[in-house]
Structures are given as structure tokens and as C-alpha cells.
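Pasting a structure here, questions to come.
Left out: one protein chain. Kept in place: all the others.
Chain naming follows the written order as A, B and C, and within any one chain the residues start at number 1.
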């Protein structure tokens, strides 16, 4: 294991401690549980709170998107595992400003059932909640079963749009509808080149022979749709972009936001080599790129690989992406 | 090789192409050589230009710091090797707004001699230049020979301060003096856990047995000062911070800016575990942290490891760090 | 069974269940992410701990709620949340009861199963824990006495577990394996079956202990 950590069991808590020490102006722990993190100014009276959550190991997901114009809070699990319903419930109370709370997180069973349980607890305390799950990984289910897809990097678009809507004072129904609309128009596909090593066990998140790649891999190493010899950046981009265009049914004249995301160990240089090709393909098809993001937005510790996400935009969605936001890891001015 | 690239020989050019396609509002190629990149609004009449440059493979160094309040341009070499004097000279002309050009880059022979040659060419065209080299790696030379040190991540502080000074209209002498002052008060030390693989040859940048670490390693894999079994994050932070405090002669009451920098494959989570300890040590010594940066600021492709940089600040230096800046990879508002 | 006996029986059975943690880890490794062993052992220990400090006058429903809360938070996961939600739903069928019999156990388990089915959007045959729960509820509800009811419940659960091998997983992490899930035994269903077996084993040891005393 090539990790700069102390006791593996303390990894998550120490990481959170570091974030709190580094960004006390932006985030805080409202109670005694370090696994609950909220905006420094939470709760915002009269505003919809947005709560996300999930396993650790994906920075800047999920805790990196807590801030102005983004999520209001996060419940943090161990590496790759769900936070508890109790933690989610605590976070819900801490961000509730009277206008209800939107649960917005990735579609994984553990997270879903724990958020649902927490929602039941919140209801008992008269905090209305609604739920929208990110489910953008087109490799995880065919289009007919798209509501069962895993949620990966594309949830960033939903955070950004829903966060902007909550910030301007939209109602819970409105914020949820915006999140749902964005999720509906988001698609992602990734490629994995090497696995994550779990800090506690030293196990690998998946096995891949040297020189091979897995197209469609999930951010916890979930199986993809094609395994074979490593191809060129252009060939990989072609595979991913073709799948995304088909899934979103993009045609000439459409506009998209593009996110080229690194999964951890892959250098930024390679993400730009990928972006280059994505840009060429889309431009060639007369699909215009209204906004682009290149960097690490949702990782899997030191996994090597990348993902490409598209959000099909219209004026409303684009305006929400362009609205100001500020968290420890993301800023839009 | 686990790389998302096309022809290895085209790696650098395609990466630059990607950056230009992604950020045409921020950067441009002034001539026909793709290895010369400048601010989209360059040259700024009456302003000092700041030119940096060096080998590729260190994103966001160097090309990521071209923008408002930072560098005006960059000359880009192959992976880990210097740009040519001709490229540096072209970049000089492209950013010269009549007030002279500051050469600000890391202290490596190839870069130094090529920048010097370019400076001779610039002189022939009546463009005054001055040179300040980043030389912050305390592991590379003892304090008595500090002017011979390698330049690593700490040059970020010099970019930020000199860039702010140039932006507000300081003269070449003033901008150079500010850069020099910041360099003089900057110290960095790193730790390496696994090497970079060169895209062209597949060779490793250094050899390190599994389970070992190298303290003081350079960003091209240059030898450090201690090699031994991998230690805990806290023990590593203790080693690095102790060396930096001694080198900068920090005592209670001093103020510093802190940069915890990832070298490529090391997850952001681990950088926060490191930051936590750095914060604890400094606070314990009554040294206050006036500004902090945690993330990837100067990498070495997919090398695993991290570095810690301190800039001893006073009011003047801190104000320059706080001034607004905007490049494809860095923003201060 | 009175509350204090119920409390003790649950603790004894959970101590027994922990012995199956490795089996469950391996099954979940093959079909999912391998954390079910940890969920079960941390969850069982957390429940044991909170039942140990529970007041003697706690009702059966309160005991069930205590189990739910402890299990939910020990190692959050699909199983933790579904089981906790199921226990809460089950506890509602015990409202007002001060002692519980075999049929009460059956009703509890049915309510838990229905809740899990709802929350998990699952039906029997989807290859989940539900497949093992429902036959056990059936058996307990019609049983003439506790011992035969438990035996029948265990037999029904075991049959269902074995049958999961031929099914394709339709829910959760395992469903991503699609056809490759066929041939592998569902870890969640196995966990429930092993829990019933643990109960029987623990009771028979306890009964022997009482005989000797």
C-alpha cells in the first residue's frame, strides 16, 4: 500500500478533520458526529436544504460540494460505504431552514435505504424531504432500465443546478424538479486502468491484467461493459462519446455541458488529451459545448482512469450551471 | 503503461491542444508554435510581462498559471525537459507590453541556460528582462547553498505575488524584487512513494522498493535525503515540517502560507490527512496559518507522493496572495 | 416468551451468528462488495451491547426497536438499513404485547418482509433476503409450537436460499453482474437463514444448560 495515512480505521475521520481545519470559513460540523458536515452558514432560514452523502474515497465527491450554490450538507460514510440513517437524519436537521430538504445522492442500495430511513425519521419531526438520485452511468443499465443506473460523476451537474435553485429561493418541489430534470438529461461513462486499494484491507477494488482497460467501470470498481487491451485516448473517447450521444439522443444543433473527470491517479495532462478528442467529435457533429469542466470531480482514491459526462443543456439548465457557487473544491464566479 | 494517450510523441502537443480548446477565453497561442502559450489578452500595454516555462508533466505547473494576476505566458518543453531558447524568446515577444519581462521559473540547468540565451535574444530586440528562479526544495541543498536548490511547488507563491504586482502596474524592478523576496522566504520538501512512468520510453523516473518512501525527492525523481520504510502520515508530516521550520527559521508569532501539494496519484483525502497534522504542529508552535492551499499544484504525472511548502508571510506578501487571479487552474476572488 | 427471555435469546443467537461472518463475507465478495461479513458481525455486536444495557421492563416492541437502531448504525449498508427498517415495521405488530408466541414471531417476520419488499422494490424471486424471509413467516404463522415452527421456518429458508443459486439477481449491487450472478448464492438470504439456525443452536445450548443446572 502506497498511502500517506495513519491508522487505516482513522483515515476518514482524520481526512474530515483536515477539511475542517483547512476550511472553517466554509464548512462546519453542527453536532458531535464528525461524519456530518454542513455549510458554515447552515441552516439558511426559508431556503431549501440540499443534503448529499455517500461513501468516502471520492473527493471532491461528496463533501467537496458543500457550499454556497451547491449542497447544504453531507453525511459521510466509510470508504465506499453508506453513512448511517442516523447521520443522515442529523445532517437533515442541521440544514433544515423550514423549507424542506432535498436528498440528492448517487443510486446505490446502501445509500438509498439509509436515506429513506432517515427521511422517515425526518417526517416524524415535520421536516418534509424529497429524494432525487443521480443515476447517470450508462454502462450500468441499458436505456430502458435507466432508473436503475448507478450514480457517478454526472451528479455534479445536479448539485450545481439544484444548488443554484435553492440559493435563489425556489421551493422544495421546484428544486427537486430541477434536480430530476438535470439527472434525466445527464449521462456518464468511464474507463478504468488500475484499481483502488482499500486502506483498511489492502484489497483491490477490481482485478485488471496489466495492459488492459475496462470500459464502463463504476467508481467502486463495479463491472463495466467491455474489457480488452488498452486503446489510445482517441479510441477510448470515441467509445465513451458514442455511447453518451446515443443515450442522450443528441443531434446537430444540441448543446451540452461536458465534464472530463479523472478517477484519481490519471494525470490532468491525459484528461486534456481526452477533452481534445471529445471537443473534436462534438464539434464535428455540430453539437456545441456550452460549458466544460476538466479535472478531478469524482474520484475513486488512486484508481487510474477517467469518465466523461454530458448534460444536455437548454437555457434554463445552462443558467443554473453559470450561477455563482463556492465550496472548498469548486468555485464559479 | 497505464496511460490514456495517443502517440507518445504527440502527448505534449495534444495536451496543449486540449487546453486551448477548453479555455480559449483564457489562453492563446500567439504564433505558430503550439509550445508557446500566453494570456488571451496578452500583451498588456505598459504592464510587466511574467514568463515562466519548463518541462511538461507537472500540470497545473507551468501552463496552468497563465492568466490574470499570475504569469503572462509560458514556454513548454517535452515531458521533464526544457523549452528551447527560441520558444522562450517567442513567448517573450508575445507578452512584452513595453515594461519589460520577468523570467520566473524553476532552478534547473536546462531551463536556466535556455532562458538566459533567450534573454540575450530579447536584449537584441530591446526587451529588458530580469530573472528570478524558484529554488525552494530544501532537500536539494543545505541552507548555506540555498541559491543552488531545485525549484518545486513553492514557485506557486512567487507566481501569485509577482503576478499581482505586475497586474497592479509595478515596474520590472519592483516585480522582480517581489518575486525574489517571496522565493527567499519559501521552502518546500516532498515525499515520493512511487515513480512517474515516462510516456515516450516507459521508463520509471526512479526506483523505489515496495513499501518504501523517499523523503526529499524532487519532482522529476531526483534523489532525496532519506529512504526508508513508509511511515505514517503524521510521521512524514513531522519530518517535512521540522525541516521547513528550521530552514525558514520560523518562531512563535510568525505567520505562514501553507501549500500541501499532491504529486499526482496521491488522493486528495491523503493530502487532507497531511494538512491536519501540519495545522496541528504549526498551531502548537504558535505559528499562524494565514492562507492555505490543499490540492494538486505541481505534479509529476502519476507519481504518488506529496510536498509541503511554506511561505513566511508579512502583510505585503499576504496582500499579494489575496489579490484576485484567474487562470484555467487557479482562481482567487 | 417474556421480554427478558426474548432479550437474552436474541443476544445468544447473535453471538452464534457472528460465526457465519466469514461465509457471508465470501458470498458477498462473489456477488457484491464483500462487506456483509462486517455488517453482520459489527451489527450483531452492537445489538448485543445495547440489549445488555436495556431496562428489564422494556416491552417486546421496545426490544425490537432497540435492535433496529443498533443494527442500522453499526455498519451502514443495504442490509443494515433494510433489516433495521424491517425490525421497526415488525415491532409495530407487537404493539401492546407483553409476551410473544410463535405466531407473533411469524407476524413480525411477515411485516418485516413486507417492509423490506416495499423499501427495496423487491419481489420474491428477485434473489434477495426476501426470498428466505417469506417462507419462514409462512411456517411460523401456522406452527403448532415453537420448536416445530422454527424447524419448518429453517427448512423453508434453506430451500429458498438454495434456490437463489439458479436465479439471476434483480436488485442491488449483485444485479449489475446480470447473467454472471446465476450460479451464486444470495448473501442476504443466506444471512437470514443462518440467523434462524443460530437461534435454534443457541436455544438448544441454553436448554442443555438449564437441564444441567
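FYI, a residue touches a chain if its C-beta (ideal position, glycine included) is under 8 Å from a C-beta of that chain, and two chains touch if they have at least 3 such contacts.
Here the structure is a predicted model, which means the values were calculated and not measured.
Taking the full assembly into account, the omitted chain touches B. The omitted chain makes contact with just one of the residues B:6, B:85, B:186 or B:261: B:85.
Within the full complex, the residue among B:1, B:117, B:177 or B:323 touching the omitted chain is B:117. From the options B:3, B:93, B:150 or B:255, the residue with contact to the chain not on display is B:150.
Considering the complete assembly, subunit B touches the hidden chain via residues 77, 80-87, 108-110, 113-114, 116-117, 120, 140, 148, 150, 203, 218, 220, 222-223.
Basically, only the chains that are shown with their structure count from here on.
Interchain contacts link the chains end to end along an open line, per the touch definition above.
The centroid of the Cα atoms in subunit A and the matching centroid in subunit B are 30 Å apart.
Work out the mean CA point of subunit A and of subunit C, and you get 33 Å between them. For subunit A, residues touching at least two other chains: there are none.
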